[in-house]
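With one protein chain held back, the other chains of the complex are shown just where they sit.
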Amino acid sequence: MWKFIVRRLLMMIPQLFILSVLVFMMAKAMPGDALGGREIDPRANPDVIEAQREKMGLNDPWHEQYIRWVSNVSKGDWGVSYTHKVQVTDVIEDRIWNTVNLALLTLIFTYLIAIPLGLISGRYSDSWIDKVITGYTYIGFATPMFIFAIIMLFVFGFSLDLFPTGGSVNPTVEEGTFAYVLSKINHMILPAFSTAIVSTTVIIQYLRNEVIDNKMKDFVRTAKAKGVPETNIYTHHVLRNSFLPIAAFLGYEITGLVGGAVIIETIFNYPGIGQLFLSSVHARDFSVVTAVVMMTGFATLLGTLLSDIILSIVDPRIRID
Amino acid sequence: MTLLKVEDIKVYFPIRGGLFHTVVDHVRAVDGVSFELQKGETYGLVGESGSGKSTTGKAIVKLHQVTAGTITFQGKDLTYLSRGEMKPFRKDIQMIFQDPYSSLNPKKRVLDIIAEPIRNFERVSVTEERKIVQQYLERVGLNPDSIYKYPHEFSGGQRQRIGIARSLTLKPKLIIADEPVSALDVSVQAQVLNFLQDLQKEFQLTYLFVGHDLGVIRHMCDRIGVMYRGRLVEEGTSQDIYKNPQHIYTKRLMAAVPDLSPDARGQKIGLRKQVAEEYKQLYSTFFDENGRAYDLKPISATHKVALP
Partner (left out) sequence: MEKELLRVENLTTSFCIDDQYYAAVDDLSFAVHENEIVAIVGESGCGKSALALSIMQLHDKKRTKSEGSIIYKGTNLLNEAESKLNKVRGRHISMIFQEPLTALNPLMTVGKQIEESLHYHTDLSKKQQKAKTLTLLEQVGIPYPKRTYKQYPHELSGGMRQRVMIAIAVACSPSLVIADEPTTALDVTIQAQILDLLKDIQQKTKMGIIFITHDLGVVAEIADQVIVMYAGQIVEKGSVKTILERPLHPYTKSLLHSIPTVKKEKNRLHVIQGMVPSIAKMNRSGCRFKERIPWISVQSHAQFPRLHEVEPGHFVRCTCYKQFHFPKEGGTAIR
């Protein structure tokens, strides 16, 4: 197993390299750069700007700039955020836990909804309850997430005033107290639930199909022939086998969440990585954008690796070495 | 006349492992096999699954590259020919596969399936092509009007005959039949076997017949090679193998074949026990320290056995 992980991690190096080149070029190709109007007074003498650019190495050939950037990054120096005027790592550190917590809660909601609904829908396929659940998944499929999120925000946030409509914590509570934790969770519930209620539909459908597939399998018939009662057949045989692909999905789900964070955090005005990304793009905050993209890229690769590892743990037929 | 000569061929498949997925070992699927096919005869390869029968057949039609050894067809060494150089011979050697359900492309019409080899090797007009296909369909006992049907519209035996029709269109000299009836019911099996015999007479075909059913092999083959773990352990005429088996593996195989007379039952169980015992005791006499069978040694004009 460790051999597999090491091999996969090694394989990530060229992948990350290609990603970094792409990110770097893309950032460079963005109209204007961070110096375009911020660091220096726009009315300043163009010669002064030019001198400044020269000094910062922004006129060097791109590959020299790239190498400089990479060597800095490998030392943990992602540069300074032009908008926040602090180290990029500090900006990200402020936000990342918000995003990770939100992602975790979203995952928990997603599976809490998907597992019972998928199983019921699969076990009692073609019954009225299955039709209701499948109907819901179709709606979830067809509706873009942001519409759902905005409706949720409007209803539960503004109209009913049950949940906060922005931020990640009530600024009046003291850090480290229990109330602080509660407030954090309270701020996450609405965005997490809004994401989960949509993203879960894919998993419900997946699980439903798996259950339907598995309940027709020969080994289920064998279990019946052993005298295993129907309910136990589901809990002992169908369930575990149906979870296989779902478990594998977990890794990809994480990838999806990272992408979804941009929309959700913006709508709920939640200070996480996604929101940071969007605002940095607006501000042409080159160093933050590249750092976030690289991080997400890395998370995606880790997510796929995680999927493979989980799969190999739950499925004895898959051996990775 | 010798049509095909296989000399000491080996087909090894790499087993990968380790940190960088390097080749750590090999599956010795075929590990030094030699035999000759005379024109017009049927040579049978028997053995349990995994003994390397299919791999041998596929190596001859170059679906697998041999690791070592030579394959000579009509006096010409085919072993290391390129695809282009192989072309004239690919017409002469055709293969029929086991599973009539998966070996035909379900999305293609019978016409396209049967005409495929002609299209690859010859230039004929569309009407000419259709005529040829219909003629072969008729020859294999199917309605010539069914050229526009799809494989799923046929039964197992009919599909197997479509596969046979396809392999016949180029007028091959040698047909390698890899368990052509293993997936079929006895009644259909009888039909296909009879039919293969008729074709042999009509087109002077030579068969390499791969199978694991000893009844079928006996019925079809003039000479038989018994394979075990990628090696031939015994070779001889039908008589030699069935009436006078010499290698312990062959004996075990023969003892396992069910007998149609219920009276022989007790005796059969006894025989199997005895042979199993013998197998244990004589294992080191018949296999070397690596569990590999020895090279074949002639014990009569027609009969060869793997002995030390």
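Which chain is which? They are A and B, in the order written, and residues in each are numbered from 1.
As a working rule, contacts are C-beta pairs under 8 Å (C-beta built on N, C-alpha and C of every residue); 3 or more make two chains touch, one makes a residue touch a chain.
Since we're looking at a predicted model, the values are computed, not measured.
Colleague: Of B:Ser82, B:Ser125 or B:Ser261, which one is in contact with the hidden chain?
Modeller: Considering all chains, including the one not shown, the answer is B:Ser261.
Colleague: Per the definition of touch given earlier, which of B:Ser34, B:Thr72, B:Ser146 or B:Ser238 contacts the omitted chain?
Modeller: Of these options, the touching residue for the absent chain is B:Ser238.
Colleague: For a quick check of understanding: of B:Lys76, B:Lys131, B:Lys171 or B:Arg272, which residue touches the chain that isn't displayed?
Modeller: B:Arg272
Colleague: Taking the full complex into account, find the residue in B:Val216, B:Val233 or B:Ile248 that is in contact with the omitted chain.
Modeller: B:Val216
Colleague: Can you work out which residue in A:Arg68, A:Lys131 or A:Arg221 touches the chain that's missing from view?
Modeller: Selected residue, touching the omitted chain: A:Arg221.
Colleague: When the complex is taken as a whole, what residues of chain B touch the one chain not shown?
Modeller: Interface with the chain not displayed, on the chain B side: 48-49, 155, 157, 185-191, 193-194, 197, 212-216, 218-220, 238, 242, 252-265, 268-269, 272.
Colleague: Can you list, in ascending order, the chain A residues touching the missing chain?
Modeller: The list for chain A reads 217-219, 221-230, 236-237, 240-241, 244, 314-317.
Everything that follows uses one rule, which is that only the chains that are shown with their structure count from here on.
Colleague: Any idea how many Å lie between the Cα centroids of chain A and chain B?
Modeller: Whole-Å distance between the two chain centres: 55.
Colleague: Any idea which chain A residues touch chain B in the complex?
Modeller: Going by the criterion above, the answer is residues 3, 6-7, 321.
Colleague: Would you tell me which residues of chain B are touching chain A in their complex?
Modeller: 17-21
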